[in-house]
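A protein chain is absent from this complex, but the other protein chains hold their places.
Coming up: subunit A.
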Amino acid sequence: MAGFRLIDVVKPFLPLLPEVEIPYEKVPFDDKIVYTIIAALIYIFGQVPLAGVSKDESTVKDPIYFLRGVFAAEPKTLMEFGIFPLICSGLIMQLSAALRLIKVNFKLQHDRELFQSLTKMFALLQYFVLTNIFIVSGYYGENLTIVQIGLLNVQLVGAGLVAILLSEIIDKGFGFASGNMTIETVVIATNLVSDTLGIAQIKVDEEGNTEARGSLINLFQGLRSSNKTFLGGIISSFNRDYLPNLNTTFVVLAIGAAICYLQCLRVELPIRSTKARGLNNVYPIRLLHTGALPVVFGYVLLTIIHLIAFVLIQCIARNDPSSIICKIFGHYESVNNLLYAPTFPLSLLTPPRSFANGLLSQPLTFVVFSAFMLFNAIWFASKWQAISGSSARDLAVQFKEQGITLVGHREQSVARELGKVVPVASTTGAAILTVASVGGEFLGLKGKAAAMVIGVTSAFSLLEIISVDYQQSGGQSALAQVLGAPGRF
């Protein structure tokens, strides 16, 4: 093929990039469960503190605190950037391949392999770039020695490579569904448990008083605590703002329940068999046809914008309010010595830290932030439903293979009929999910609302895939017998 193709760039790196082999034979159900869980647990275990970070308190705080929940990132650990590079490179690559910005012939195996390696390379490159952005910004402390810089690079890029491989293990058929989705679900579930039932004691004031991380545990501790009154303990457990409180827990749980309801919404199209008479059934088209991906995409864009702003403001202008860059883009203000809250105009794309605070100090954010997220989600959903494997045309092909058709339509017009339903379902679902997550964010959940939306949606589809796989394997699972699970989920 003549002409330059981006995917050929990776050719020289192919022997260097480690790759997971596709399993020789079908992996049994039990093994898949074990692979999936262990891969996700290794990821969680990777949240070990970084070595080589300067001991002195740095003035540069966390600029992307409200995005961490979505990408399973933990500040100042090996998983500093979580799986953001993976998701970002996966989405951007697939989108640009589908929009023909990069030329890939997915019918050729060689091209598919190259494309996969390119995605991996791009993710690895992002880990490297992000690491060095954060080093240069002074996030890990000013005046780092060469050794420290090298150490940080090795740790963060190495951890990134491990994360990529972990996700690939699941992707390549050793686990269920997509690796990113699994890792994200497990980490979000873990965070939810640790925010509610976490027993780790964290120092909250100068006198050395400690409070539990978990909101529920904190309530019980507050009732018996010696330095608080009975009523004060209860009130503070509901509205402390430095650690998870019961209010946020309830909001998060409510969002989870709402997403479960949305998952059940579907339009049932009547179908019939083309081969046998009288075999009528329904085919469900879900409201959440594209799942949580539109919300994820919105957050990917948001993160990219915030990272670029971070580079401009912190690395170039050194967060000096008098410099010209800061006058244009705003600067950072450190909050509680923990977070970096941007000022106007960057604050327009930053969810408020609490509802009241947002209403008083950044009222425009409510409009701009939701418009930004909604527009992205709807645009992405309308594009994605056409290019993913479940577009109207793909479904019509599936229908034909399985010998079914819509009642009252000829086989030829199935694609057109589905084409009326699928795009509407995807965009409407995307808009509703975005409203749910943005609404939660405005209550001051600092990324937990969006994380919960994504977590529950992924958990739901994961559960679905697992139960289908379980039924296909004929229920012959030693694990299920040990756990005493019935024949179906």
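The rule we apply is simple: a contact is a pair of C-beta atoms (placed from the backbone, for glycine too) under 8 Å apart; a residue touches a chain by one contact, two chains touch by 3 or more; residues count from 1.
In this text, contacts and distances are computed from a predicted model.
A.B. asks: Using the UniProt record as the reference, specify the protein name of the hidden chain from among "Eukaryotic translation initiation factor 3 subunit F", "Large ribosomal subunit protein bL21m", "Autophagy-related protein 101" or "Protein transport protein SSS1".
C.D. replies: Result for the unshown chain: "Protein transport protein SSS1".
A.B. asks: Touching the hidden chain in the complete assembly: which of A:Cys264, A:Leu279 or A:Val367 does that?
C.D. replies: Selected residue, touching the omitted chain: A:Cys264.
A.B. asks: From the list A:Ser388, A:Thr428 or A:Ser473, which touches the chain that is not on show?
C.D. replies: In the full complex, the listed residue that touches the missing chain is A:Thr428.
A.B. asks: Can you list where subunit A touches the absent chain?
C.D. replies: Residues of subunit A in touch with the missing chain: 37, 40-41, 44-45, 47-49, 51, 185-187, 189-194, 197-198, 200, 256-257, 260-261, 263-268, 284, 287, 378, 421, 424-425, 427-428, 431, 455-456, 459-460, 462-463, 489.
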